[in-house]
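This is the structure I have questions about; it appears just below.
What follows is chain A.
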Amino acid sequence: MPKLTLDDLAKIREKTKRLTTIRVGGEYRAKVCVHMGTCGIAAGARTIMNALMKELEEREIHDVLLTNSGCAGLCSREPMATVEVAGQAPVKYVDLTEKKIKEIFEKHVLGGKIVQEYALGIGSEKTDY
Partner candidate 1 sequence: MSNGTFEPRLVGFLCNWCSYTGADLAGTARMIYAPNVRIIRVMCSGRVDPQFVLKAFKEGADGVLISGCHPGDCHYKEGNYKALRRYKLLLKMLDQFGIEKERFRLEWVSAAEGVKFQHVCNEFTEQVRKLGPLYLSKNGGKHEQREA
Partner candidate 2 sequence: MVNLTIDGKKVQIEEGKTILQAAAKCEIKIPTLCYHPVVEAYGACRVCMVEVTVRGKTDLVTACNTKVQEGLDVQTGSERVLKARRLNVEMLMARAPAAEPVQELAKALGIEKTRFEIKDPQEKCILCGLCVRACETIVGASAISFIERGTERKVMPPFGEPSEACIGCTACAYFCPTGAITYEDKYGRKVIHTELHLGPTTAIRVPIRQAVPMVPLIDTEACIHFKTGECKVCTKVCDREAINHDMQDETLEVEVGTIILASGFKPFDAKRIPAYGYGHFPNVITALEFERLVNASGPTGGKIKLADGTEPKAVGIIHCVGSRDENYNEYCSRVCCMYSLKFAHLIKEKTSADVYDFYIDMRCFGKGYEEFYHRLLHEGTKFIRGRVSDITDMAMTQREEGKLIIRVEDTLLGTVRRIPVDMVILATGLEPSIDHNQLAKIFNISCSQDTFFLERHPKLAPVSTFSDGIYLAGACQAPRDIPDTVAQAGGAAAEALALADKGTFALEPVTAEIDEDLCAGCQLCVNLCPFTAITYDKEKGISVVNDALCKGCGTCVAACPSGASHQKHFRDSQIFAEIEGIFVV
Partner candidate 3 sequence: MAEMAKEKAYRIHLMVCAGTGCVSNNAFGIKAALEREVKKQGLENEVLIVTTGCNGFCERGPLLVVQPGSIFYQQLTEKDIPHLVEEHFLKGRPVKKLMYTPPKEKTPVPVLSDIDFFKKQVLIALRNRGLIDPEKIDEYIARDGYKAVAKALTEMAPEQVITEIANSGLRGRGGAGFPTGLKWQMVRNAPASNGSLKYLICNGDEGDPGAFMDRSILEADPHSVIEGMVIGARAVGASEGFVYVRNEYPLAIKRMNIAIEQARDYGLLGNNILGTGFDFDIKIVRGAGAFVCGEETALIASVEGRLGEPRTRPPYPAQSGLWEKPTLINNVETWANVPIIIDRGAKWYASIGTLTSKGTKVFSLVGKINNTGLVEVPMGIALREIIYDIGGGIPGGKEFKAVQTGGPSGGCIPKEQLDLPIDYESLTAAGSMMGSGGMVVMDEDTCMVDVARYFLTFTKDESCGKCTPCREGTKAMLDIITRITEGKGTEEDLTLLEDMAHAVKDSSLCGLGKTAPNPVLTTLRYFRNEYEAHIRDRKCPAHVCRQLNVYTIDENRCLTVGKGCDLCRRNCASDAIRGAKNEAHRIVQEKCIKCGVCYDVCNFGAVKVD
């Protein structure tokens, strides 16, 4: 283990910080939420999630928050995912396949443009509590 110099230290700090921002809720460029209720999983939500994970890994992106949630209610159009780019309204995508989600990730999450043909609607349900 070579003795560290100052910039080695800084490098480690940056790298580990990226990997642990998730813990301190740092600011994110975008948030993708895959709806994995029981039906969602049955409809293949897991493959969507894995695809997204692989995308993040390859592109070494750490400022996109990837989470999952329970069933969003529209079981017929599963698997579904909501993409919320910082500062814009969340967009729900339905009937996703691995290919579709990759496209959405590239165009919407990274590019910032909504992929109309796959989108169900913009905005999110209101909750009372």
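As a convention for this text, contacts are C-beta pairs under 8 Å (C-beta built on N, C-alpha and C of every residue); 3 or more make two chains touch, one makes a residue touch a chain; residues count from 1.
The candidates came about this way: all candidates are chains of the complex that A comes from, given by their letters.
Values in this document were obtained by computation on a predicted structure and should not be read as measured data.
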Pick from 1, 2 or 3, the complex member that touches chain A: 3
Interfacial residue positions of chain A with respect to candidate 3 in the complex: 1-6, 9, 12-13, 15-17, 19-20, 22-25, 33-38, 40-41, 46, 49, 53, 56-57, 60, 62, 65-70
